[in-house]
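A single protein chain has been omitted from the complex, and every remaining protein chain is retained in its original position.
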Amino acid sequence: MLSGIYGLLSATLFVVLDAVDVAFTEAAVGAGISTLLMLTTLSITGRYEIQRPKIQSQIALVLTTITGALLIYGTLDMPYFGSTDSPANAHVADYYLSNALGQTGVPNFVTAVLASYRGYDTFGELVVIFTAGVSVLALLGTVSDKTMSDDHQPMHQHLILRVTSKMLIPVIMVFGLYVQFHGDFGPGGGFQAGVIFAAAIILYCMLFGLGVAKEVISLGMVRFCAALGVLLYGAVGVVSMLKGEAFLNYSVLASDALVGQHIGIIVIELGVGITVAAVMISVFFTFTGSAEEDDSAFDASSPSDATESNSKQVSQ
Amino acid sequence: MFTAAIIAILVTMVLALTRAILGPSLYDRILAVNMFGTKTVLGIAVVGFLMGRPDFLDIALIYALMNFIGVIAILRFFEYDPRGTTNHDR
Amino acid sequence: MSFDSSFLETFFGLYNDWIVVALMMCGFFIVIADGNLIKKVVGLTLFQTSVFILYISMAKILGASAPIAAEGIESYSNPLPHVLILTAIVVSISTTAVALALIIRIKKAYHTVEEDEIQRWDVRIHRSDKRAKVR
Partner (left out) sequence: MIIDAISWFCLMLGCFFCFSGGVGILRFPDFFTRMHAASVTDSLGAILILVGLMFQAGLTLVTVKLAFILLFLLLTGPASSHAMAKAALHSGHKPMNSNTSDDAAKNSASGGDVSNP
């Protein structure tokens, strides 16, 4: 089950490889962070699973086969793979491809479309991510502050691993910055850089324990940064509005339109990067915090929530 | 020639994947997945050269990183569990 | 014979969609057949991934290159689906995180992540509620 997730996502990366930026994101997010979160949850919930009656899955199998057959029947009308004149490639894409370089000065079309043409869209996505971070904190965040002061170091047996990672973490962070600011010219950008930066902190947290990691970067600061990134993005929009243009139209940010576009794109990518990194870090901290709280509860052999749910059934 | 290299890497990936699916123990699976990841890194590098656009190397780099972090995560969460066993429920 | 060649043409024209359908159905099967909530989340991510592949394969143009401007390259793949999916991936990880957080909460409240056991608990609590009201 563990490796299943991992292997599948890496296979996905290969399929997706014709899209550089997407492959980049999928490698960072799908193979890295999502596996980490799954593993953390799995370590909390345990790998126990009950067997289900066969008949249930047979019904499901029949249902999926029928649905699949219908979908395949539906694909018969689809345009063929790789065709130039399919509807998806016909309308706005040509406009982007022929004008993006001249209007924004960014050679990476994906970044140009993401940050400039579809800036509203990206802003919305960023707010969704921020909201997700907030709701994870609302669901689990209350428990994690108590376990600040544990010197419980999970992997102190692995000296070699710790030394190697200590060497690697700064390199990873520099690589994250490179991805952040090189996103205009090659594959990369705020989303990927944020995830990479978060991965460095998460690596540190896994090897040296949550308490130590929280001394390096405190939860309050992470929360502050998550909000800061969204605000930075919004502020760019407001500034361009104050200068007499539409929301998120960067051309007015400097006297020259191209320079203005450049400034705008860099700043909003920075905002995206900060928010994504902060949300990922805070989600991981929260998950690990609740896992460790679980552990300490079991160590003290007085699982508080167990008694609570017991009392629930007894009292009613 | 690049094509030959890619085919060799793909075959190796299939072999590793077989081990990951068969693998009797958890560690066999981790080992196979780690190897799969390394081969993916090499594969991406070679594919970049095959397509004549070696911009893809950043992806290979981040994939190597994520592979490492993934292995550490599995070891971290399923090895020295302070409770002794991961499925103590029931 | 003519049927054969047209079938082959259809197959090579549409195999990407069929792969997507197969993956999607795998995810769907896991979601409806498995009671374990974590497995359901895994199924959902699988489903999401298949949608990503659908979009990206739509954007691919044969003979075209990755959409980063460079000298000597005439045609690029369509960048718009890439943008949509790039953000969608990051959003999907956020929603997955929320789902997993919910699962952790469920685990803490019910001590299980199996769907039918949770329902059994709910039914039991509901009944005892009713009994309390009758009294």
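We call the chains A, B and C, going by the order they appear; numbering starts again at 1 in every chain.
Definition applied: a contact is a pair of C-beta atoms (placed from the backbone, for glycine too) under 8 Å apart; a residue touches a chain by one contact, two chains touch by 3 or more.
It should be emphasised that the depicted structure is a prediction, and the values quoted were computed from it without experimental measurement.
K.L.:
So which of the visible chains would the left-out chain be touching?
P.N.:
If we consider the entire complex, the absent chain touches A, B.
K.L.:
Even though one chain is hidden, which residues of chain A still touch it in the full complex?
P.N.:
Residues in contact with the chain left out: 1-2, 47-49, 51, 157-158, 160-161, 164-165, 167-168, 171.
K.L.:
Would you write out the residues of chain B that touch the absent chain, in ascending order?
P.N.:
1-2, 4-5, 8-9, 11-16, 18-19, 23-32, 34-35, 38-39, 41-42, 45-46, 49, 54, 57-58, 60-61, 64-65, 67-68, 71-72, 75, 79-81, 84-85, 87
Heads up, the rule we're going with is that only the chains that are shown with their structure count from here on.
K.L.:
Can you give the whole-Å distance between the Cα centres of chain B and chain C?
P.N.:
Inter-chain centre distance comes to 22 Å.
K.L.:
With centres defined as the mean C-alpha position, give me the chain A-chain C separation in Å.
P.N.:
16
K.L.:
Going through chain A residue by residue, note those that touch at least 2 other chains and give them in order.
P.N.:
Chain A, residues with two or more chain partners: 20, 40, 42, 186-187.
K.L.:
Could you list the positions in chain B whose residues touch two or more of the other chains?
P.N.:
55-56, 89
K.L.:
Please output the residues of chain C touching chain A within their complex, sorted ascending.
P.N.:
10, 12-19, 21-22, 24-25, 28-29, 32-36, 38-39, 41-42, 45-46, 49, 52-53, 56-63, 66-70, 75-83, 85-91, 93-98, 100-105, 107-111, 113-114, 117, 124-125, 128-129, 132
K.L.:
List the residues on chain B that touch chain A in their complex, please.
P.N.:
17, 20, 23, 26, 29-30, 32-33, 36-37, 40, 43-44, 47, 55-56, 58-59, 61-63, 65-70, 72-78, 80-83, 86-90
K.L.:
Any idea which chain A residues touch chain B in the complex?
P.N.:
2-3, 6-7, 10, 13-14, 17, 20, 23-24, 27-28, 31-32, 35-36, 39-40, 42-43, 46-48, 152, 154-155, 157-158, 161, 165, 168, 172, 175, 179, 186-188, 192, 196, 199, 202-203, 206-207, 295, 298-299
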